[in-house]
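Pasting a structure here, questions to come.
Only one protein chain is missing from this complex, and each of the others stays in its spot.
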Amino acid sequence: MTASELSIVRPSGRTRGLRLLGVLRQLARRPEGVVGVVILAFFGSLAIAPELFVGPLQTAVTADGPRLSPPTDGFPLGTDELRRNMVNLTVHGARVSMAIGLLATVITVFIGALIGIVSGFVGGRVDAFLMRITDFFLVIPTFVLALILTPIIRELVGSGSQQLFGIRMTLIVIVVVIGITSWSSTARIIRSQTLSLKERAFVDRARVIGAGSGHIMTNHILPNVVNLIVANTVLVFAGAVLTETTLSFVGLGDPFQPSWGQILEAARSVGAPGLGAWWYFAPPGVCIVLVVFAFTLVGAALDDILNPRRRSRR
Amino acid sequence: MNDDATPGGGSGDAGGSGDEILRLEGLEVHFPIRFGFLDAILRRVHGVVRAVDGIDLTLRRGEVLGLVGESGSGKTTTGRVVVKLTKQTAGSIRLDSRDVTSLWGTRALRAYRRRVQLIFQDPYETLDPKHTIRQFVMEPLVVNGIGTKAEREQRVLDALDAAGLRPAADFAARYPHELSGGQRQRVVIAGALVLGPQIIVADEPVSMLDVSIRTELLRLMLDLRAERGLTYLFITHDLSLAWIIADRIAVMYLGKIMEIGPAERVIRSPQNPYTRALVSVSPTPEPPSPGERAKRTILVGETPDAAHIPAGCRFSPRCPSVFDRCRVEEPPLIDVGDGQASACWLAEGGRRLPVVDGAAPDAGPAPGSSTA
Partner (left out) sequence: MTVTTAAERRARARPRLAVEGAPLLEVENLTTHFRLDSGVVRAVDGVSFRLDEGEALGIAGESGCGKTTTALSLIRLLPANARIVDGTVKLFGIDLVAKSDNALRRYRWREISIVFQGAMNALNPVHRLREQIAEPLVQRLNVSPREARRRAGELLELVGIPKKRGSAYPHELSGGMRQRAMIAMALACDPAIVIGDEPTTALDVMVQAQILELLEDLRHKLGLSLILITHDLSVIAETCDRVLIMYAGKVAEEGTVHEVFRRPRHPYTQKLLSAFPNIHADRRTLDVIPGSPPDLRNPPPGCRFAPRCPFAMAVCTEVVPPETTFDGVRVACHLYPAGSDGAPVTVPTADAIAAGGARP
C-alpha cells in the first residue's frame, strides 16, 4: 500500500455477492443513512400492504365516520368530507404515491441512462444533437411541461377506465408525463460519467482486442455507471413523488387513486384550509415531506458510500 | 515528409538480421485543433498538432525494438497507430509485406488485431474493476468469436499460466483489486497473449511498477519472446530501460526519429546530439565523481509543443552543436554505418562523431544559442 492508498478510508473490499450487504452496512454507519432507511422502510411497508395495516380502501359507501371531523377516538387523524378515516386514506395514499413514483422513476432512469451512455460514448454530432434535445427538456420547467403534456398524452392514450396491465390509463398518463419531463438531468449526469470513463485505459484495451461500441457500452461503461445510476435513482424517485403530488394537486391526477397529492387536492376543493380542517391536509403533507426528505438523506449517504475516493486531511 | 536514405545503405535497417514483419513508411498523425460545439459541427480547424511527423520504421521478426522519447515525442501515438487505436493521417503500414494501412470491414480488422496486440502502461487502469480476471483474459476470445466455451476456458488458463500466474484457476476467479501491481500487469500480458499475436506493442509496461518487480516482468517478456517467437515494439521514456531490453533503439523527438541503430551503438556511440544529451543525463545508481557532473549535457528549455514545430531541424533551437544549415533544412536519416542512422547534418556523408562522454563533437560549428 502506498501512502496515498492508506489515506483513503475505504470500505473493506468484498466480493460482488455481498456488495448489497456491504452497502447496507455502510448506510447503517451513517446517521443520515439510518434515519432515511428507517423512514423509507416504514413507508415502504405501508405501501406494499396497506390492507394489513388499515384494511381495504374506504369508499364513500364503506365510510363510517363523522363528516369532516377533527381527530377523536377511533379516528386519530380525523375524517374527510366523505366520512372516510384519514388514517385509512393516508396509508393507501402511500401505495399510490410510491407506486407512481417507482414506475416513473423506472422510465426516467431508463431513458436518461440510455441517452447518457450513448451520447457520451459515441460523441461527435450524435452527442451534440442528443444534448441539445436534453437541454431543451432540462431548461423548460418540469411542471409547465407536465401541464402541457398531460392533456396531449391523454388524448393519445385514451382516458377513463381503460386499463393497461391492470393499471388505469390515467395513471399511465401521469407516469409517462413524469418520465418524459425528468430524464434529462439523469442523462446529463450519466453522460458526464461516461465521458470520463471513455478515456480510461480499460476502454482502450477493449478496443484493441477488437470490441465494438455496443460491446464496450454494455460490458464496460454500464457496469461502471451503475453506482451512479443507483444514487441518482433515489433522488429521481423523490422528484417523481413530488411531481406527481403537484400534478394531482392541480387536478391533473387520477381522481380514483387517492395519492397524497390527490388527497391534498380534495382537501383544497373542500375548502379545508379555510375551514381549519388541518387534519385533512396535514397527514398527506407531512408524509410527502418525510418521504422526500428520507430519499434525499439516503441519496446523499449513498453518494458518499459509492464514491470511496473521498479524502480527509487535517 | 519521407526520409530517404542517403547513398550508403538503408535508413539504419540495412544489414539483414531477421526478416521484416512490420514496416511503417512516411507515417504521419496530425490532430486538428478544434474548440467547442460549433467547430465540431462545422469541422473548423485552428491549427494542427503534428504528433507523428513522417517516420519510417521497420520491425524485424523476433527483435525487441526500443522506441525511446520524452513526452511529446510521438512514441505513444506511433504505438497506437500500430495497434490501430489511432488512425494515421498519412503513410502506410505493411504487415508481412501485406498492406494493412486501411482495413475495411470488421473481419480484416479483427484478423489484424489477432496478430498485433498492446500491453498498456497502467496495470491499475487497464483492468476493468467490475470484471474478474477470467472475464478480462477471455474477452478477446469472446469479442472475436473464437473457440467453444471449453476451448476458451482452457486458453485463458494457459495464458495466465504463461504469464506466471499460478495456480491459474485461482487467479482467474479474482478481481483486480485483490492483486498487486505486478500481478495485474501479468494479467494484462496474459490478456495480450491469449489471441496468439505475433507482435506486441508494449507502452511503458513497467514504469508504474516498483523497481524490484520490473525485472521479473521484463524477464517474463523476454522469455515469452523466446518461447513464442514474439516481436516487441517497446515504448519507453527511460533510455536505461531500453538499454537493458532492446536489440535496437530508435530515439524520437517531436514526431520524428532522430537516431536508430543497434542498442549497443546508440548508447555507447550516439551520433545524434539529442541522443548524446539524453545519454549523458540518464541517471545511474553510481554516485558521480567530481569531474563527471560537468560532462552532462543539460539542454536548455523544454520540448516545444507539437503544434509549433521549429523550422529546419526540429531540434535546432536546443541543439548544442547547431549551425546555420540546421535552422533551414531538415535532415533525413543518414546512414552512419554498422546499422546505425542519425537525422543530423553532422552525419552527412556517413561521418561518425567521436566517442567522447557527453562532449560536443568536433565538427567545427558555432555553439548554438538555445531559446528557452
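In this document, chain identifiers A and B correspond to the written order of the chains, with residue numbering beginning at 1 in each.
Quick note on the criterion: contacts are C-beta pairs under 8 Å (C-beta built on N, C-alpha and C of every residue); 3 or more make two chains touch, one makes a residue touch a chain.
The model shown is predicted, which means the values in this text are computed figures rather than measured ones.
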| item | value |
| --- | --- |
| Of B:127, B:202 or B:277, the one touching the omitted chain in the full complex | B:277 |
| Selected residue (touches chain absent from view) among B:61, B:130, B:225 or B:296 | B:296 |
| Hidden partner chain, touching residue among B:20, B:178 or B:238 | B:238 |
| Among B:96, B:158 or B:216, the residue in touch with the chain that has been omitted | B:216 |
| Contact set of chain B toward the excluded chain (per top definition) | 70-71, 180, 182, 210-216, 218-219, 237-241, 243-245, 263-264, 267, 277-279, 281-288, 296, 298-299, 302-303, 372 |
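Just so it is clear, only the chains that are shown with their structure count from here on.
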| item | value |
| --- | --- |
| Whole-Å separation of chain centres (CA-atom averages), chain A against chain B | 51 |
| Residue numbers on chain A that touch chain B, as the complex places them | 13, 15-16, 124-125, 128, 200-202, 204-212, 215, 219-220, 223-224 |
| Of chain B, residues touching chain A in the complex | 37, 40-41, 83-85, 106, 109-110, 113-114, 117-118, 120-122, 125-131, 139-140, 143-144, 175, 177-178, 188, 191, 195 |
